[in-house]
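Here it is, the structure, as structure tokens.
Every protein chain except one is present and positioned as in the full complex.
For clarity, chains are labelled A, B and C in written order, and residue numbers in each chain start from 1.
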Amino acid sequence: MPSLDVVVKEIADEMRRRTERGEVASYIPELARVDPAAFGIAVIDATGNIAVAGDSETPFSIQSISKVFTLTLALGKVGDRLWRRVGREPSGSSFNSIVQLERECGIPRNPFINAGAIAVTDLILSGHQPREALGEILRFMQFLADDPTITIDKAVAASEQRTGFRNAALANYMKSYGVIENPVEFTLGVYFHHCAIAMTCRQLAMAGRFLVHAGLNPSTGARVVSSERARRINAIMLTCGHYDGSGEFAYRVGLPGKSGVGGGILAIAPERASIAVWSPGLDAAGNSHLGRAALEALTKRMGWSIFGA
Amino acid sequence: MPSLDVVVKEIADEMRRRTERGEVASYIPELARVDPAAFGIAVIDATGNIAVAGDSETPFSIQSISKVFTLTLALGKVGDRLWRRVGREPSGSSFNSIVQLERECGIPRNPFINAGAIAVTDLILSGHQPREALGEILRFMQFLADDPTITIDKAVAASEQRTGFRNAALANYMKSYGVIENPVEFTLGVYFHHCAIAMTCRQLAMAGRFLVHAGLNPSTGARVVSSERARRINAIMLTCGHYDGSGEFAYRVGLPGKSGVGGGILAIAPERASIAVWSPGLDAAGNSHLGRAALEALTKRMGWSIFGA
Amino acid sequence: MPSLDVVVKEIADEMRRRTERGEVASYIPELARVDPAAFGIAVIDATGNIAVAGDSETPFSIQSISKVFTLTLALGKVGDRLWRRVGREPSGSSFNSIVQLERECGIPRNPFINAGAIAVTDLILSGHQPREALGEILRFMQFLADDPTITIDKAVAASEQRTGFRNAALANYMKSYGVIENPVEFTLGVYFHHCAIAMTCRQLAMAGRFLVHAGLNPSTGARVVSSERARRINAIMLTCGHYDGSGEFAYRVGLPGKSGVGGGILAIAPERASIAVWSPGLDAAGNSHLGRAALEALTKRMGWSIFGA
Partner (left out) sequence: MPSLDVVVKEIADEMRRRTERGEVASYIPELARVDPAAFGIAVIDATGNIAVAGDSETPFSIQSISKVFTLTLALGKVGDRLWRRVGREPSGSSFNSIVQLERECGIPRNPFINAGAIAVTDLILSGHQPREALGEILRFMQFLADDPTITIDKAVAASEQRTGFRNAALANYMKSYGVIENPVEFTLGVYFHHCAIAMTCRQLAMAGRFLVHAGLNPSTGARVVSSERARRINAIMLTCGHYDGSGEFAYRVGLPGKSGVGGGILAIAPERASIAVWSPGLDAAGNSHLGRAALEALTKRMGWSIFGA
């Protein structure tokens, strides 16, 4: 097997030379300011070795990648009752589509489209103040990444809150069906803020390790979730993690993964590695263009696809 | 690790005791005559050992499972040009939905919904007579299963041809967009006939081995497809193999799989096992109820999920 | 021709005897309290004679009927620029569908579905405080009905504001496309309040006269709108005035009309009569059950259908 360190460096070099990088997301004004040439990668293998390259220490807005962690947290709180509010099928439509909600009585297709993630946030919020719920989510990220310095980028959160009319439409729509319990502005406030968590590739790869290790945090041996739940979260990442580019990601990369419009992707090679990549340019489906290319190259060279050698 | 033989027997016993078995498909009159209590399973592990239980030697109509093999055959003939005619994203809708076609200019979402499989059949047919194309598909199945006795159930094919108006609607619709090249009745004729191939669980598990072994037929060592193509077919089975129950199958079973309305499911544990199950009762999404339950039990006990230990 | 007075009395008697009355709208709690047995009718013919029967002097919540008047007012303010924000085709879907908005970039199909009426209200609001805009709408109704006592039922407005999540979803959705200019809560506030205007059948029939008389208010001879605009508003009422029951209303009644979930219907027989009916029980499409039945009987006996003798 090739050396992980060498492969990671080579891939970062290749990505730096690419000219086609996609488009930086512009619908959240704060996100549009990021350097489009940035590229970072961090890979932590099963033994805990970490290989990094490029802008792996630059914090970026994790955006929808946070949905993996809010799903994990919500399942811990309410268990499989969560699935009364959210489905787990790929949606076949874009991340912010409202059509599917109308067809299916306000129940979002899965927890990784915006509507589903808002419903999950609402479950975490229940019985708490928004500030408390947000604190809990942030502490969970810090715990998983073993790094108490992770913070929320308030400028990004405020930017989303000012412009997030489509998410407000989704939340109000679900509220009309009783799928959202808390006041819409509370749920959206928590949602916009957890999407605005800023992390580096290294921090994000650290946070993903429990999904590699059957639910255990390998730093401490603490169980985060059961092995069955870890497998199931991976399964949802594979089928639903890239909106209507999920099939393409499975086809090309062959790993469970979750992307964010900030240009990050967290990918999990079960029992092998936790991987975070970041490059702000997005493809038409809203997923990091170079990020996916880097992951495709990585799984190919390392033989990490879950679909066979 | 538990003994595969023992596990397979136990699962067959459990399934026999279950009372909730789903509904046998009634829309194809011939299929409605099958014994609803039937259950068969066959598992071939990486070393070639085979474990069977129940009605593993009873032939059943493989129906949509044939789509895995026609996709493989068509990719061999036209390569990645196939993807100009068919997408590879989960559809988020039922197996015979026509709505998606209207939204996307007649291009089916993936090769495993009916419209996509008809488009794939049309590619295999091109330049040939229907009889020749059908012969080629059947011989391919016989070769993969290493069994020249596999045949087409003509009564089932005729039954579908008489009643397959919805498939005729899909084919004509694609024809109006130029996605189908051959006369609609020719393409449909081949399609209905390859869906009517009858196989036993043992034969089907044999035929699936190349997807376990990185594209090689382990009987002969012959390469069926490249290792990359085998991984990619597995990826499409995972994301699209169970219509709008694909997310659920990934979540519960954790293996690439393809179901048919005849009640069969082919599942692939890469590098580990080729698995065929059969039980005619279907769930609401049109997938074998006991089949999926059996696969869920099997992967759990054997630790075969692709999503982690 | 039969005497209008006699016909109106007979119809009121018939309606009183009917047992099938539809269901009172329950989604706005305040509206659910109304007497389900109520029935009122008022008809003002071309010469200004007025015939009334039943509960013609009981105020009811005009709800969506107000959309005819806000459309008229907005056209007076911004002219045909209004049609950049709103279409004028029947929607083929229910009054509060959001699917159509997603397909058509946030532009509502017509000014009489909720989304379209909210967009019209937003145009009236522009450059004003909500209180001013609402005052203008109310004064316009008072002027048309020649009755300064018409008021807004604040309990109904507050009830809608507390529960109008689906309308909030529509407004936020349009805001995300820039179709709504004012703060969503301002626009919705004005919308909920003008829907909560309370009027009697007599007042409503009075207010509709300008659409009978080619745009003139016959009390004063004042021109409300041009004759062409009056015809066009009538045309939109005919094709879009009853949501996905518009075709049925045209088929059975044969007059331009606009219904509200409060159970009222305003119908216009051009050059012949302005008609208001009220009965709170609604049919499946959300239109007054007895109201439509009464109008069907009235146009038949009076020979008032616009589609021929």
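Some observations on this one:
In this text, contacts are C-beta pairs under 8 Å (C-beta built on N, C-alpha and C of every residue); 3 or more make two chains touch, one makes a residue touch a chain.
Nothing here was measured: the structure is a model prediction, and the numbers come from that model.
Considering the intact complex, the chain excluded from display touches B, C. Only one residue from B:184, B:214, B:253 or B:306 touches the chain missing from this view: B:184. When the omitted chain is restored, the residue from C:239, C:259 or C:279 that touches it is C:239.
Looking at C:87, C:130 or C:263, the residue that reaches the missing chain in the full complex is C:87.
The residue from C:66, C:96, C:110 or C:200 that touches the chain not shown here is C:110.
Counting over the whole complex, chain C has residues 87-93, 100, 109-110, 211-212, 214, 227-228, 230-232, 234-236, 238-240, 244-248, 250-251, 254, 256, 270-271, 300, 305-309 touching the chain that is not drawn. For chain B, the list of residues touching the undisplayed chain reads 97-99, 101-103, 165-166, 168-173, 175-176, 184.
Just so we're on the same page, only the chains that are shown with their structure count from here on.
Taking the mean of the C-alpha atoms as each chain's centre, chain A and chain C sit 47 Å apart. Mean C-alpha position of chain A lies 32 Å from that of chain B.
Within chain A, not a single residue touches two or more of the remaining chains.
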